[in-house]
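Yeah, one chain of the complex is gone here, protein chain that is, but the others are all in their spots.
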Amino acid sequence: MRVAINCDLGEGFGRWDLGPDAELMELITAANIACGLHAGDPPRMSATVRLAAEKGVGIGAHPSYPDLQGFGRRYMDMPPEEVRDFVTYQVGALQAFARAHGAKVEHVKAHGALYNRAADDEATARAIVEGALQANPDLVIVVLAGSRFEEVARQMGARVASETFADRGYDARGRLLSRRLPGAIVHDPDVVAERVWTMVSEGRVQAVTGEWVPVKADTICVHGDSPGAVAMLRGLRQSLLDKGVELVTIGQMV
Amino acid sequence: MRVAINCDLGEGFGRWDLGPDAELMELITAANIACGLHAGDPPRMSATVRLAAEKGVGIGAHPSYPDLQGFGRRYMDMPPEEVRDFVTYQVGALQAFARAHGAKVEHVKAHGALYNRAADDEATARAIVEGALQANPDLVIVVLAGSRFEEVARQMGARVASETFADRGYDARGRLLSRRLPGAIVHDPDVVAERVWTMVSEGRVQAVTGEWVPVKADTICVHGDSPGAVAMLRGLRQSLLDKGVELVTIGQMV
Amino acid sequence: MRVAINCDLGEGFGRWDLGPDAELMELITAANIACGLHAGDPPRMSATVRLAAEKGVGIGAHPSYPDLQGFGRRYMDMPPEEVRDFVTYQVGALQAFARAHGAKVEHVKAHGALYNRAADDEATARAIVEGALQANPDLVIVVLAGSRFEEVARQMGARVASETFADRGYDARGRLLSRRLPGAIVHDPDVVAERVWTMVSEGRVQAVTGEWVPVKADTICVHGDSPGAVAMLRGLRQSLLDKGVELVTIGQMV
Partner (left out) sequence: MRVAINCDLGEGFGRWDLGPDAELMELITAANIACGLHAGDPPRMSATVRLAAEKGVGIGAHPSYPDLQGFGRRYMDMPPEEVRDFVTYQVGALQAFARAHGAKVEHVKAHGALYNRAADDEATARAIVEGALQANPDLVIVVLAGSRFEEVARQMGARVASETFADRGYDARGRLLSRRLPGAIVHDPDVVAERVWTMVSEGRVQAVTGEWVPVKADTICVHGDSPGAVAMLRGLRQSLLDKGVELVTIGQMV
């Protein structure tokens, strides 16, 4: 059994830092690195890529709508051709830093509102895939497991990694529960580790309403910016290793 | 005899266009394409790269200080490491659009205040070269002929194209005359064509004070945004062709 | 009979100009001046305000979603409290330039996607009104005649100017026809002048489907950036003056 643990990194900007990047980099196998449009700037991108390369962590681009003040968290009504080109731009910039440090960008994971929109909107899903593959046809596209985005990306013939969330509640259709609902966030580290183990070993997750829903867990997303994030991640990682799960990069996974 | 004719293109942004790009693209052999930080945005970069590729025009990145409102024309006191990474970022973004259209970025020409600073400041010159070569060690660096920038870039072992200006006056040291001084701009198309011919065939230019100054003219810079620009460029191009000068891309030149 | 003729001005940015502002300023009575977030920058805002003050043109703020690359034309999913504060920010900045030139901001007209959203979305409409009145409770809010925005603004007790469009087709409900449909744009200057005269004198407009729809025309919007804009505006203005319509600022109108 194998899985990639991915986390968003490099999400400061200029004077502002965000999250314990150095600690997280020791624990994950895939870094989604901000590319300047919701967070990240050239010196920070370079430093984050270098650190990932040193630690053997798989390097991924984390493109966003162009919205620094909103941190890429609000939907913007852009035509798909523009979304595509904004993705290409961001992936290309990160690729140059990967080359600078003797590494390669392996995967692309859309950020925030762009990722959320792609889950349900075919035009956006297609634009992200096209934008990434324009920059390099070998890139792996990270998609929400079970979403329209997953279907579209697979139909387009891209390499695809299906993603599940370590600490998020699911509904009976296999979609993430809105953060406003009870059960949306799983706080207990042991429960998180148990759920992830079930996702990886059995390919399913239990919805808040009790049903078991099939999920494809090529990669598990963890969040780095909540208070107990590092401790939870450390526990999750150790638990998976103890059970004999091999932790790999996203490029190695698919 | 051979020379590359280069021009800045793709310098609109969003709603705003600038310059007759389509007409210019028919007449030049090397396009310096804005990369988003002084002008240019992803859709525009993609369209400009595609047009250059279709016309066989050599594709160059035109990186700038991050200053959209100032169009990259004002000096910013950035540390050299930041300059380097901002150059890498912009070159990388353009490289992705080149790949998208089956082409390659051949050269890098710094824009505006960044180019001017590099002419005299070794740290800036070095940062630009490092930033470009991080993205691809084969890139040709465009430098002001006779400048400190030229020396630094050659010492660093980069492929270098020395640049002269078709319509600008020179002083006796071979530097461009400040735009505030009389003789700074050459307006007569015939005089422009004659001066360029002398630069290309004899490797020298006459200063406003009468002296002849040696210049290496691997590439001639023309400006596209003045009223008579297209006509002057058309005349210059025809005059060079009539004299048997081969017009090549910057990548073919050096 | 009285009416205000309003037009968007100051919509360049940095190196980029847009539209014949100086000519337009001679013909209109109310200027909606870009405030930096879709277009406009401080020197340009100052110059545009000064010109309006010199010509006796009423000064209005033209706030937008924060989206320079998209020129404020794409919807952004911002919470209403953020919309409110972004409006206050932009109005406040323009007020300072008005004071600098011994003038006052009279009205606020939301730009592009923000204006369009407010026509149908009560939360956005309310946020714009609150944001403007935070900066000055005497400001006149410009609203699409017959829209939800108009209702909300009037219920909130604001001074309100209802706006109609000189060169746009209407449907039978009194809404602007989508630009994609035939009849969306009226090109004939005589027809434009006739339609506006009917709006002003009879308070109604004929829909593309033939019905007559009541409209309150406190102010007529003209566009400055199409090829024949200045000529059409000159004709419209003269036609209104010939018929004895008094042309006033938006602050004088309501």
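Observations, loosely collected:
Think of it as A, B and C in the order they're written, each chain with its own count starting at 1.
In the analysis below, contacts are C-beta pairs under 8 Å (C-beta built on N, C-alpha and C of every residue); 3 or more make two chains touch, one makes a residue touch a chain.
These numbers come from a predicted model, not from an experiment.
Here one chain is not drawn; of C:Val91, C:Ala118 or C:Ala158, the residue touching it is C:Val91.
Against the chain not displayed here, subunit C makes contact via residues 36, 42-43, 45-46, 81-82, 85-86, 88-97, 99-100, 134-136.
Interface with the hidden chain, as seen from subunit B, comprises residues 66-67, 69-70, 74-78, 113.
Of the residues in subunit A, those that touch the hidden partner chain are 11-16, 18, 39, 41, 68-71, 73.
FYI, only the chains that are shown with their structure count from here on.
Inter-chain contacts peak for the pair A-B. One finds 43 Å separating the Cα centroids of subunit A and subunit C. With touch defined as above, subunit A holds no residue shared between interfaces to two or more other chains.
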